[in-house]
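A single protein chain has been removed from this complex, and every other one stays in its place.
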Amino acid sequence: MDALLTAVALRKEFGGLVAVNDVDFTVPRSAIVSLIGPNGAGKTTFFNMLTGVYKPTAGAVIFDGENVTGKPPHAITNRGIGRTFQNIRLFKEMTSLENVLVGMHGHLKGGIVRTILRTPGLRREEREAREFARHLLQFSGLRGRDDRLAASLPYGDQRRLEVARALATKPKLLLLDEPTAGMNPQETAEFTAFVSKLRTEQKLTILLIEHDMRVVMGVSDRVTVLDYGERIAEGTPKEVQHDPRVIEAYLGTAAVPT
Amino acid sequence: MRKRLFIGGLAAAAAFALAMVGMAVSATKGATPLPASSCSALQGPSSAQFIVATDLPLQGSSRAQTIELTKAVAFELKQAGYRAGNYSVAYQSCDDSTAQAGKWDAAKCSANAGNYVRDKSVIGVIGTFNSGCAEIEVPITNRAGLQMISPANTYIGLTHTPALAGEPQKYYPTGKRTYARVVAADDFQGAADSLELKALHAKSVYVLNDKEAYGFGVASAVQNVIKGGKLGLKVAGFQAWDPKASSYQDIATKIKASGADAVFLGGLECENGGKLIKDLRAGLGANFLIEAPDGFSSFTSTIKDAGSASNGMYISIAGEPYQFLNSAGKAFAKAFGKTVGLAAAKVNPYSNYGATAAQVMLKAIAGSGGTRSGVSKGVYNHSFTNTPIGNFALNANGDTNAGVISFYHVKGSQAPFLKVISPPASLVALAKP
Amino acid sequence: MSEPLYPGAKVRDALRDSWKVWRHKWAILGRVGLTEERWRAWPLVVRRVVIAALVGAILLLIIGPFSGVDASALVTYAVFVALYVPSWKRLGRSGRWVIPLAFLLLAVTFPYYTDKMFTIPVLGAFPSTSTAVVMLIYVMMGVGLNIVVGYAGLLDLGYVAFYAIGAYTCASLASPQFGKTTRSFGAVDVVKGIGGIHISIWLLLVLAGILTSLLGMLIGLPTLRLRGDYLAIVTLGFGEILPQIARNGDNFFNTGINVTNGPQGITPIDGIGFGHTLHSAVGLPANYLTAANSDRLFFWTAIVLVLFTIFCSLRLRDSRLGRAWVAIREDETAAAAMGVPLMRTKTLSYAIGAFFGGVAGAYFAEFTTGANPDSFSFNFSVFVLVAVILGGMGNVWGVLVGAAFLAYLDQAGLADTGAWLNTHLHINIDVPKYEFGIYGVILLIVMLFRPHGLIPEARHKLEFEQGVADEPLYDVSH
Partner (left out) sequence: MVTEARTEQLPIRRFAAINPIPLIGLSLVGLLIVWLAINLEKTPDQFLSAFLIGITTGSVYGLVALGYTLVYGILELINFAHGDVFMLGGMICITLISEVFNLHAGQAAYVVWPAILGTLAIAMVGCGLINATVERIAYRPLRGAPRLVPLITAIAASFILQNIALATKGPNFVPLNTGSSGAADFLPQGNVFTFGHGDQAGRYTWASLIVVLLTVPVLTALLWLVQRTRQGKAMRATAQDREAAAMMGINVNRTISFTFVLAGSLAGAAGLIYAVYFTSVRFDQGFQLGLIAFTAAVLGGIGNLPGAVFGAMLIGMIQSFNNTLSWHAPGSDWTQSIVFGILILILVFRPEGLLGERTPEGG
């Protein structure tokens, strides 16, 4: 099993504050890896460095054999990393279908001249894109909601739409940032099943930030624990669960996630 | 369904038919007035065949002068019984300024010129006040053969002596002249202003301009005359003042450092001229020689805005003051002054020019045969006698041969007349770049 | 409803809620026995006739006392009824074109009937053809700016810069400006022996567009990575610098190089037209400026330009690029994470917006036969922005209406309104003087009460209908 994504001594400082401190990290191909840690542990910062939102202060990110450190987000996305956001960040004034179509931006070609002339090739491309987008919506359980405005969808559907949109970028690696936050237990269970389905049906590698330990333990192959920007543990869910440093880190914080 | 569509279609067809009929029925009687959005109501008989329009900036600080000017033109037309020979002529006053800008506006000038051209009742235009506006309007009216007579434009390139590429032919795309002015151009004023500076014992002159078409033109004329070397003066510096600046201490410092002993303000008073004079006085002292052209000729505004700093400055105006006017001029000033409630000597010199332009226009219309091109025939190479500015002739370029410039010297809250200068032709010729 | 914060709050809330009368129309109509079900049960045509009759009655009440109902008002009403009452869409594919074609026909024939039309209450007469040309040019600029502000959500406060570049491109390359060289390329009616470069205006329209879009990219590249408000201020800066360059461009740093003719501006510009060969062969106008129906020619050409602008704008909106713009407007980070290259996409919106600004500027310069540095003030940028915001950011049709209305106000409406107010209320206020104060009030009111403009973009409208509008206008807790 080779690594799809490797982070080497990744580091991020804000002013004098070290948010992520020389973290090494690996996501094997076709695995589901979780990144956990208490609030403020630097998980999202770490995510943002992987996806190019932040430039690392030091270190490197190797994706699929290519050094993508410091590349702009769209370039990283187009190389095959799709993501969702901790707080849902859909394009609220666009329909579900349009949201997904934005996700396909990097795979479509229409330039200005062809758009204005609306050439047959462009029409075909657009038609196929719409078909694929509908297919993705259906796959994500959003059948019949193509033309609803994203803002008007129920919460759970918005989460699904975010995933559908991320899938539209045709990723090799899917990053999910706390996807079950705010879901009730039933929705969470459904979502966990959906994540497993993604791996089996879409052949995706998945990296998960998650607070809900049941989700983490349920689906992950490997778990990495961050605390105060440091990697304090790494291993299978079982190993991590019994790691004394992990227990200390979680008990030491006021808000212990369940 | 089909039937309803049919009815709808029928209604539509009927609508268009009605529209066509409506178009056909358009009665025209008398002159078509210019649009109310930029022009006043028609003055004179509404059944008049023709309209003479004035095109002036009626807003901003030149307002006092221009309003009086429109009244002078209206007065002159009324005196003539709204008749020019066999034709009846009505009058409209159009505004080429916007209140926002407080001065003439390029788009407004262009729109006005378009209005005159389209309105076939307009047979002649008296205007413009600002040369920059004339540069826009003249080519437009020229294409329609519409004659313009300006009472105030002094920019040289409009009629002769190219300052810029293609002048003055570029203003006359038809090749025929349709623009004349009864006022002497900047070359006269530049020469007279330089002469006066010399007479006031200046040695080195700092020339300022307000980066406006008019101000830049007159400042350049002064600079060119001085640089011509006949007067033994020199130019210490030539620069613009920024009307939006909060202070001109910097300019004063520069002038002082340049060793100049006089400053010439080529520009308009409304471009923060008051503040400019104040700061020059403060930086250069109460006795420093300041001279300004007719852009500062609204004495009340100048003295009000500059306060005591204006004391001692010299202001030149093209034309003659009341006491130098011939009997026709004095008669006009008396009669017109009475209608607007001013003493004859207080009538603004521009009113005389406006009235003269109106007389020239009426005379030309009388012999025009009722066509626009006919009007132009009566303007060029004609002499005009006993007008409110005296006797003069317009040459083939539309320039006057009367190049008298008068000077005023500000004292306290008054600006009494000082003298007149008729600059020699050799000096006037130096003004060209 | 919370406690009113200050005395004005009640008034504000009342104003904000006033449109709810429309929302609760069924509750009100139900009192007199007309429920929504009954209404819907009526045939479509009957319903439309009722509505048309209501519209007619309202118009009669408004127009009647002010300017009197004459034949033209009746004809206008007849046209409205003919277009509105029959359901043209049911005619199938061809039926969809009836209404747009009718509008186009009305627009093209405008110069023939405008002076025969009734007087609009307060605002005065219908716009003249030359006013209509200016209106169309502003519409073009509005639609162009809408691509930047409405689609991509980038606040551009220096749109006047593009307009100025367009105007100066046209002016300097079709006038005696560069008098030392004499080049002529397709220009019509150049005065003999005058010197200068004279390129056909048609070519210059295209060239102006291309030059401005290049400049748009040049300005865009370093600045577009800035945050929204910083970008706005930087564009404002460019909008202030460019007129100064125009003003001082007659003598760059005392080098004697004259590009812009400085404060004089460049005037006049050559005529636009098809030349005498085409004129005698096919009857196309040789030179608009000398043609008898000059205004109409300018008007029809402007219509073609506006149609082209709208066409491009709509096509772009419904494309991959258009979606990317809206995505950036909504959430830049998310858009980037979905593979949208931010810089390139924003720069494109800038370039395309600039293109139309440049063409409009060039055409405006041609129409007014001159380019003058005084015309390029910050106020102009704000003017176009108000047009976009008033009509509804993002919605081409809204912007069209907004820009046309504002241009009408600017050219004639305000002056007419002022004249009307002064005669009827016996006051003496110079209304056009307060033009920009009035625009300020319009901006404020639109932003406070209808942030999506008078005619919101379809998606916003959808949102209103789904009842989101009952909540605060903006969601504070994201």
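Chains here go by letter, A, B and C, matching the order in which they are written, and residues are numbered from 1 within each.
Here is the rule we go by: contacts are C-beta pairs under 8 Å (C-beta built on N, C-alpha and C of every residue); 3 or more make two chains touch, one makes a residue touch a chain.
Computed from a prediction, not measured in an experiment: that's the story for all the values here.
Chemist: Looking at B:274, B:295 or B:403, which makes contact with the chain not pictured?
Modeler: Among B:274, B:295 or B:403, only B:274 touches the chain that is not shown.
Chemist: I'm checking contacts with the chain that's been left out. Which of B:47, B:86 or B:308 qualifies?
Modeler: B:308
Chemist: Would you indicate which residue among C:67, C:114, C:248 or C:417 is in contact with the undisplayed chain?
Modeler: C:248
Chemist: Touch as defined at the start, partner being the missing chain; which of C:70, C:115 or C:240 qualifies?
Modeler: Selected residue, touching the omitted chain: C:240.
Chemist: Using the definition of touch stated at the top, determine which of A:64, A:187, A:221 or A:234 touches the missing chain.
Modeler: From the options A:64, A:187, A:221 or A:234, the contact with the absent chain belongs to A:64.
Chemist: Hey, which chain B residues sit against the chain that's not shown?
Modeler: 59-61, 99, 102, 211, 239-242, 244-247, 249-251, 253-254, 256-259, 270, 272, 274-275, 278-279, 281-283, 286, 301, 304-309
Chemist: Take the complete complex as the reference. Which residues in chain C touch the chain that isn't displayed?
Modeler: Residues 5-6, 8, 12, 153, 155, 157, 222-223, 226-230, 232-234, 236-238, 240-241, 244-245, 247-248, 253, 378, 382, 385, 389, 433-434, 436-444, 447-448, 451, 472-476 of chain C touch the chain that is not shown.
One rule holds in what follows: only the chains that are shown with their structure count from here on.
Chemist: Distance from the CA centroid of chain B to that of chain C, rounded to the nearest Å?
Modeler: One centre to the other, that is 35 Å.
Chemist: How far is the middle of chain A from the middle of chain B, if each middle is the mean of its Cα atoms, in Å?
Modeler: That pair's centroid distance is 72 Å.
Chemist: Residues of chain A that contact two or more other chains, please.
Modeler: In chain A, nothing touches at least two other chains.
Chemist: Touching two or more other chains, which residues of chain B qualify?
Modeler: none
Chemist: Under the stated contact criterion, what part of chain C meets chain A in this complex?
Modeler: 311-312, 315-316, 319-321, 323-324, 326-327, 330-331, 333-343, 348, 352, 459-460, 462-463, 466, 468, 478
Chemist: How about chain C: which of its residues touch chain B in the complex?
Modeler: Per the stated touch rule, the residues are 45, 71-72, 74-75, 78-79, 81-83, 85-88, 90-91, 102, 109, 112-113, 115-116, 124-125, 128, 130, 134, 175-180, 189, 191-196, 247-248, 261-265, 267-268, 271, 289-290, 294-295, 367-370, 372, 374-375, 379, 411-412, 415-416, 419, 430, 432-433, 435-436.
Chemist: Over in the complex, which chain A residues touch chain C? Could you list them?
Modeler: 51-53, 72-75, 77-78, 83, 85, 87, 89-95, 98, 101-103, 105-108, 110, 112, 115-116, 118, 126, 149, 151-152, 165-166, 168-169
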